[in-house]
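We show some of the complex, not the whole, and keep each chain where it was.
Just so it is clear, A, B and C label the chains in written order, and each chain counts residues from 1 on its own.
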Amino acid sequence: MRDYVEIGIGREARSTYHLSDVSIVPTRRTRSSKDVDTTWNIDAYTFDIPVVAHPTDAVVSPEFAIEMDKQGGLAVLNAEGVYGRHADADAAIASIAEAVKQGDRAATRALQELHKAPVDTDLLTEHITQIRESGATVAVRVSPQYAREIAPVVIKAGAELLFIQGTMISAEHVQEGGEPLNLKEFIGSLEIPVIAGGVSDYTTALHLMRSGAAGIIVGSGDTTSESALGIGTPMATAIADAAAARREYLDETGGRYVHIIADGEIALSGDIARAIACGADAVMLGAPLARTAEAAGKGLYWQSSAAHPQFPRGYVEMTESFEADAEENVASLEEVLHGPSSDPLGMFNVVGGLRRAMAKCGYTDVKSFQKVQLSLN
Amino acid sequence: MRDYVEIGIGREARSTYHLSDVSIVPTRRTRSSKDVDTTWNIDAYTFDIPVVAHPTDAVVSPEFAIEMDKQGGLAVLNAEGVYGRHADADAAIASIAEAVKQGDRAATRALQELHKAPVDTDLLTEHITQIRESGATVAVRVSPQYAREIAPVVIKAGAELLFIQGTMISAEHVQEGGEPLNLKEFIGSLEIPVIAGGVSDYTTALHLMRSGAAGIIVGSGDTTSESALGIGTPMATAIADAAAARREYLDETGGRYVHIIADGEIALSGDIARAIACGADAVMLGAPLARTAEAAGKGLYWQSSAAHPQFPRGYVEMTESFEADAEENVASLEEVLHGPSSDPLGMFNVVGGLRRAMAKCGYTDVKSFQKVQLSLN
Amino acid sequence: MRDYVEIGIGREARSTYHLSDVSIVPTRRTRSSKDVDTTWNIDAYTFDIPVVAHPTDAVVSPEFAIEMDKQGGLAVLNAEGVYGRHADADAAIASIAEAVKQGDRAATRALQELHKAPVDTDLLTEHITQIRESGATVAVRVSPQYAREIAPVVIKAGAELLFIQGTMISAEHVQEGGEPLNLKEFIGSLEIPVIAGGVSDYTTALHLMRSGAAGIIVGSGDTTSESALGIGTPMATAIADAAAARREYLDETGGRYVHIIADGEIALSGDIARAIACGADAVMLGAPLARTAEAAGKGLYWQSSAAHPQFPRGYVEMTESFEADAEENVASLEEVLHGPSSDPLGMFNVVGGLRRAMAKCGYTDVKSFQKVQLSLN
């Protein structure tokens, strides 16, 4: 049943699918959405909702991280972004807001400029301390390139979950004449759980699991890798393949369960439901949270790959709440996550949407909802 | 031949199809459209045309219901909408017309506000009496949630057909700590025929048939469940699956025929023909009737799920006849159903379109037209 | 290899294809386009190019028919249109040009109004005489409904080829209480060759061939049957199916060859090449010829079904040359057919385009080009 198509004589390609290609199929039993449990447990940490804020300065300030914890989710602070490099993050972000009015490339250049400043470990320690002292779970992202250098700093400062996240990573990064990052060794040397990604295929996912990660990130958010590199990550297939790797690894290890966090193609509440239905344990949200009143970017959105000095991948985007007359579209984080909503598409009350999707199909918990029947549109 | 596709390793999804994906294939014999019989019989009721007006205050006032009966069809009054809650329905609808000018979400909020008022059973009784006294068939819609409470009221007032209609219902609604609605028991306790829905899959359809319904509604009209819940209802597949359930149930019961009413993806006369060709006995029309001069919403359209207090699904839409200079597009109910038309797309004379589709393929009655050959575009 | 898909449990639909879905595949040999022969022979008539002007008053006036003959093709006069009903055709067409500025439906109403006048047989005779006296081949179209009444008139006046053309016809039209048109008997009673259509499926095509037609028309031009009736005619499949019927009928009769004229989805020179590659012997052009300086409609286009009094199917379209500042786009019939062209899409020099398509694949005549290899996009 695996679908390989011959695109030319002797050359095959496998058919892959986006989240928007699939739909969830109801069952003969419905439930009340009040009876749905959305709890997500990873390692020793428990969250009321399976929602993680993408590590970008456009969303996650220390204050945002604290509020996200109150709302039941997890926010990841980017150690190598504006907050890790500039004491006056507000001024830095204001400079991007200024540049974006001059066009896409001006905004990218402003971002590139801001990322030339070195990472300031004192500043970083201060931000982490602020989150830790609030009682919120502290999650911090480092890049694969600088993980060896910065991870010890953030762990020492109090990080409880480490995200090693690039657009595409592998368990084995080879570099001529340099010293490659051996993830397995590196993760083994750390005292806190690691979540690593993004990955988009079965083999890389399985190898990342074998490296000792507590969770892997499938997808690479809102990058432009499809047009810039020719590398696509249709998320329905990527998530389902990672879930197959999880089954394989469970079997290999006699029961070690590695979590899958989906990061890409998720804009509306129905996309969250689809991602979980394909096999995800939790979802990472970027632009949908950048729209909230609490977001650090004040309505702008970008992700770390958008700041690459030679070859950026990802735009500085203006969300609906960036516009001058955007009052209508600014909502609190609480409204975006838990409603109530006056928008019929599922931009707000996204957790309520997930609850209702599960309830309409008779499911009560996230894990079993991964088995709901799917259809292709 | 059933088409399951592997979307990821070990995860399959079934291919499904929209009405717009299918076309009707002519046969070697043509007929005159005058020789086509569009009669629809359900229980003891006979209608000249297989067309039911969707239960929304945007379309069905008591006056509209009476006119629909004169034109040969059936209109369903919504017991839990504006007409059931506000004595001055015109003022209520005017407030929505005012709000819609301020944007989609303002319109939704106006709708949510209007639905906070309680259902007024005296008012409801008055409306039902008005329809009954005209001699028209009285059909009333209640929601699954409030069916037990409101159904007795409307039946006592004279309802002849009861529609229990939500966006997605099942024969078995489970609720922790509450008392679920057991449809089979409930329907068995009523003295009038029940039509229940919407459903979108074979299993739910079969279970609903077993609950004793005289008809089931396939689809959920113009909701946004696809984006908000990730749950899609491609109507060609949903109708054909329900028709398979009907065959199964006919066999189980030795001949009890349950009607299928299609509610979704039907905008033009060709869509009516396609829905019947896929297996429907009748179609439910919403927005196409909201455009008529007789519609209660004066050119606006919405359906009940658009008024949900926390998680609305469906927009308040402006049909072509809402616009200031819309004279061109306002047509009487008679014109929309029976023509004559000066529009080539099939917005008007929709029953004439169905007649001609059947005639071009040599069919004379609706039931046999369900077997016409189909093609995929 | 025939492709039936299960759209719902127990309900299948056949996959069908549009001309735009297919492409022509070159072969290892190329030729000069000057060596290509586009001659088309049907019955005793020979044409330099396999191009027929669709029978609409928007294109074919008596003068246009004469010019089309000079350019090597065939134009069909509509016996039941404006030219057959109004002595002052220019005034009639001017009234449509006036109405179209007020919108689509006003234009349709103007057309409906003009078609209320009776067919004037003297006028018709006059037009036919004019064409005949020029030495051009005289082809006239009658509708299936009025064929028995009007065909004798036009034949008496000098028609050499009779087109019996509706949007969809069959060899067996059944009418309760009326007298059906038995095409086989009717065609047998006439002394001139008949070309009949449109058809869109194998069975109807085969039955039409058995009725004695010299040619059949596949497709129904630019109608809106897809949206208004749910009946589609993807032309690649329709032409290839008709070609299969032609093979079957050749075998049945031991060699009687019935011509296939494709009428639909043909706008550019590449579409002409595709239609022939799928199996057509000639193509019917409507809107592409309505754009010429010689066209009767002065840049407007419509076809007879657009004038239906109750249920029109097809728009009054404004081609590029109708616009006020359209000088750039008005071209002579000669330019549209034979070039030279300064347009890269294939709107002009359409026969040159066909010649080059054939030459690039190494073919020298239309009949053998029907066997060129195809690909699906």
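Everything that follows uses one rule, which is that a contact is a pair of C-beta atoms (placed from the backbone, for glycine too) under 8 Å apart; a residue touches a chain by one contact, two chains touch by 3 or more.
A quick note: this is a predicted structure, and the numbers were derived from the prediction, not measured.
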Next on the checklist: With 3 chains in place and all of them the same protein, how many does the whole complex in this file have?
Outcome noted: 4
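One rule holds for everything that comes next: only the chains that are shown with their structure count from here on.
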Item to check | Chains in simultaneous contact with chain A and chain B | outcome: none
Checklist entry - Which angle of rotation, from 0 to 180°, maps the CA atoms of chain B onto the equivalent atoms of chain C, to the nearest 5? => result 90
Checklist outcome for this item: Between the Cα centroids of chain B and chain C the separation in whole angstrom comes to 40
Item to check | Per-residue multi-chain contacts in chain C, two or more chains | outcome: none
Checklist entry - In their complex, what parts of chain A are in touch with chain B? => result 1-3, 15-17, 21-32, 34-35, 202, 236-241, 243-244, 247, 268-274, 277-279, 328, 339-346, 349, 352-353, 356-357, 360-362, 373-377
Checklist entry - Tell me, which parts of chain C touch chain B in their complex? => result 4-16, 18, 103-106, 108-109, 112, 168-176, 178, 199-201, 203-204, 206-207, 223-232, 234, 237, 306, 309-315
